[in-house]
Each structure stands twice: as C-alpha cells, then as structure tokens.
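For this depiction, one protein chain was excluded, whereas all remaining protein chains were kept in their positions.
Up next, chain A:
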Amino acid sequence: MADYRHRELLCQLFLFLCCLFVSFEAAKDDEFFEELYIKPFHSGHVSFYFQFTTKWNISLQDADNFQHYRLFPKSLGDVLATYNVQELHLTQTQGKWRHQSWGYPVEDAPAGAQLWVWFKPTVTDVDKTWKDLVNTLSGLFCSSLNFLDAKATVAPRWSFRPRGISPSPKNYAAQSTYVRYGALPREIVCTENLTPWKKLLPCDSKAGLSTLFKAEKLHDSYYHSLGMHFRPVCADSSCSSEAVELTQSLSLVVDAVVNNNGYQNWAMRKVFGQSLSSHCPLATHSKIFVDTSDNQDKERFTMSPAPTEEQSSQQSTGVHKLAVYDIPAQVKERRVLNVGANYNAKFEYGDITSPPVYAHRYITGYGLEKGGVSCLIYNTLNTPMPIYYMDTLPWFTRAFFRSVNIDNKGREVPYKVHYVPGRDRERSYHLELSFTLAPRSVTKVSLQFERAFLKWTEYPPDANHGFYINSAVISLLLPADRTFAVPVHNTSTLQQILSDETSTKFIRLYTESLLVSLPTPDFSMPYNVICLACTVVAIAFGSIHNLTTRRFILLDPSKKKGLVAKIKGFLQRSKPEGRKEESKGDADDKAETESESGTGENSIGDGDLRQRKQ
C-alpha cells in the first residue's frame, strides 16, 4: 500500500516535471535584444537611439497563448489579449525631430503622445473597444490617453497600414474599419511616463542599457521620445510561422557642441551621468552601434574605447560604416564601458544637406475669425515622389474642403482624396491626400478654416494659451538612402535594420504641431454680463409689465358726472394736507385727459387708476 502510494507520488512528480519541461520549452520561444545606436549629426547634435526588442514565437490569433509569460511583459500582454489588438503603436515625445538638420530618425514621432492601433477582425464594436483600450493604456502608461475620445480619433485610410503581417480576410489592411489613430500634441512627457515604460523591460532598469536612464539627464536633452510598438511578424525569413514582436525605443538628441566648449565630443558618462557596467543577462545580444560613416579614416574623431568590431554595409548612396561594441565582452574586459568620441577640431556650423523629402507646416492668417494651415513639402530628389498626406484638424477649426489646394510652382497638383468632414463636438476633420511631388520642387498644401466659438465651459483653464492642432503625417516610399526606415516584416533588431540593403524604404514624417488661438471671452466677464443683463431685464420688465397690465379706459368729458363721482371728487379735494400733492397730480391728469380726449386717442394716466381704486 505504502509502495503504491510512493509510486503514485513519483508518477505525479514525473508528470509535474514533464509539464514544467514542456512549458519551459514552449516559453523558450522568446528572445530579447538590447541595442543602442549613436549617430553624430552635422548640426552638432548627437542622437542616441535605444531599442529593446522582445520576439515571441506564438500566434497572435490564438488568445490562449497569452497565458504564460517569460520575457514579454504580462501587464501589456493581458491588455493586448483582452482588447483583441492586432497591432499597437504608442509614442510619447517631447520636442520636434528636425528633419532638415538631423535627417530621418529610425522611428519618427510627433510631439506629444500618439497612439494607433489595428484591432483583430473579430472585434465587432471597434469604437467601444478603442475607448476601453485608451482608458486602460492611459492607466498603464500614466499618460492622458483617455482624452483620445471620438473627437480626437480618426480612422486613417491610407496613411497607417498594418506594419506587421495581416490576418485574413484578404482586404483587412485595405480598409480603415479596424484601425484607429489619435494624437495628443499637448501631452507633456516626463518621468512619470518613463517609469511605467521602463517596467515593461525584462531587466527593468536593474541591468543593461536601461541603467543609463536617469530622468534628469534624459529630460535635459533637445528631443526625447519613448516608443512602444507591438506587431505580429514572421518567425523566420520563410514566414512559415507567426511570432509577435514588442519593440520599445527611446530616442534622445543632445547638443554636444554647446556642452563641450565648441567640440562635438560626447561620452556616455557625460550624456547619461554614468557609464555602463552591466548587460541584461536575459538578452540574446547587447550591442552598441556608432555611426562612423562620416569618419572614414578617423580624421574627424577617435572613438574610445576601441570598438569590438567595425561593420560596413553597401548602400545605394555609399558605404555605411558602423563601430560595434559588444557590451558583455567590453564590460567583462574593463568593468565599465564609457563609449565616447573625441573630435580633433572645433565644430564649425555651416549649411547642412537637407534630406530627400521634408516638410514645414504653419498657421496662416491673423485675427480670430479665420485662419489657415499651410504645409510646404520639399522634394530635393531628381525623381517625382508619390506621397500620402494626412491632416487632422479639431472640430473647432472648421475646415473647408473647397479651400484645399495643392500648389507646385503656381500649378495645381491633381490629387486623390479621402475626406471626412468634422462635426461640432463630435468628430474632427480628417483629410488624406495622395499626390506626387515634382522633382526638385516645393509643393504647398493649404486649407482654410474658421475658428469656432466654444461654449464657455469648454475652455480649458488656460484658455489664452491656445489650442493645439495635430501634426500632419506624410508617408512615402523612399529609394534607399543613408537614412533609416521602419523595419520591414522580418527585420526586428537594430542590427538587422542597420544592415538592411533593400532598395526602397518606407518613411513616415511628422510635421510641426500647431497652436491656434480661438476667440476667448474675458472670463471675468460673466459676472459683469450677469449684472448688466439683470439690470436690463429688471428695468425692461417693470415698464413692459406696467404697459401690458394697465387698463385703458376711455372717458367722455361731455358726459355728465354722476353724483357718486362728484362726491368722490369733492372728497378728494378736501383730503388732508399730506395727500394734497398727489391729489393735485390727479387733478392734473384729469385735466389733461379731459383736454385731450377730444382727439380720442389718449390714455388715462396713473392718477385715474388711483382714483378708481380709491
């Protein structure tokens, strides 16, 4: 009996171990990469781009897969599974990426917060799911995403296609039923957004590159952007099975020249306040890439310490050189890693070659009645560039579709349009245009709007600050350049992106967000208005009430007065002294009435009424 029980226990233990092993094996399907890409710009700035990639070999379509987590953050996974999210892209940015002097970022983002989501085709009520999702995310990321209500959300038709693999049905990606886009240009990004973002990382900020994230240094930069992108991808290059990928990125631009007495020197210790002393042990690889394309023979700067290896990739515009640091090896070698560059000469400001396509958007007009938005799109290439332009205007800037004009050197450019007019307090104006930029030219997209009067409770506390308008989005396929592009289906890590040699790359540019002032009442005015209105009403009410309720009686002076009236008249005349004045007034009125009654159109004054009452 005892033996039997023993065997049973053993059996159970075996089963348990089996289960454990199986589940471990299953969970081992995920990988984590931590990478940093550093690029000095010709404007004296230096960009630091951190990317943390988690790739998990499961199928997104099976909701049961989101039960057991290893590297993938559970808090996010639960949200994604609950709301049937196919793809999710969230960026929180402070500052504006200056394309003209910095070129293209790995991942562009508009100022403030931006969220765009593709839902699974199984979702029936997309708007409600979106509403629930933004509320949940707003709690998860400590950001005001809950303000992305129907007034701030649009369903873009062309500009935001799924970035990962799309599920069946076939036309899923071609229609805008399952996609929602919203942006909050006013959202200020700060430490409270960094902390929850950091917590999604497998190593948090305990080890690896994320130990460099010290808020006070990050927020002293020129530009910083937190990104989180979730999408389904192919597990391998043949795309035989599905996987999901979570990319978390942090982009930072610092002004190296101002901080270093005119030299464009930079070092991790200087920029982040500390050096790197560990790598995340969960990471498959931890690497730092430094762009040395401009430093072919080390004539401009010298790297310290020496990189682990140097890579170069052939791109259409030339050789793209990278210095690569393998963090575990470097840390093992010298305990702390402080990557830096020392320049040989002082930095000289000059003209910077502009990127192929860039844009400048601004508010036109003055005064508080009308206004306009213009966007200049520059094409410096020798080839025509087809682009998508998307502009969303809040409902209180009432845009007119007839005013939409695309102009290139005085010629109107033909375009294809998707336009959803706004509705007051319900929906924003959504305009998507598709047209071609002529080679080496500037194309101007302009439209006019009318500023609406808000209800007085709709104004924010700082009404005179102005109201923000989302950035416009320009999407295009660029011929490969020494620029960066959104990762294609099977490239996930920076390593793959940087060495990608495909011929065309998809780029999405965000223009400036705008500030418009609306007609704003003087908010101390309601009090004055109430006082004034009450006074007017009181005065008008008295007299109108008097006029409408008074009885008008015609008196015939020729008719002989009756005895009663005579007595009354006599009594009135003999009233005491105190009443004398009034009675005299009465007599006046009476006299007047009598004298004028000949014309037959005169009224009887107060006196007569009084007389009657008496």
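Definition applied: a residue touches a chain if its C-beta (ideal position, glycine included) is under 8 Å from a C-beta of that chain, and two chains touch if they have at least 3 such contacts; residues count from 1.
The criterion applied here is as follows: contacts and distances are computed from a predicted model.
Chemist: Looking at UniProt, which of "Translation initiation factor eIF2B subunit alpha", "ATP synthase subunit a", "ZSWM7 protein" or "GPI-anchor transamidase component GPAA1" names the chain that isn't shown?
Modeler: "GPI-anchor transamidase component GPAA1"
Chemist: Just to verify: which one of A:515, A:530, A:553 or A:567 makes contact with the chain not shown?
Modeler: A:515
Chemist: Could you tell which one of A:221, A:379 or A:428 touches the chain left off the display?
Modeler: Final answer for the missing-chain contact: A:221.
Chemist: Considering the whole complex, which of A:174, A:239 or A:258 touches the chain not shown?
Modeler: From the options A:174, A:239 or A:258, the contact with the absent chain belongs to A:258.
Chemist: Of A:302, A:344 or A:464, which one is in contact with the hidden chain?
Modeler: Touches the omitted chain: A:464.
Chemist: Against the chain that's been left off, what residues of chain A make contact? List them.
Modeler: 43-44, 94-96, 98, 100-101, 111-112, 185, 219-224, 255, 257-258, 348-350, 360, 362-368, 372, 374, 376, 462-466, 468, 512-517, 520, 522, 539-540, 542-543, 546-547, 587-592, 594-596, 603, 605-606
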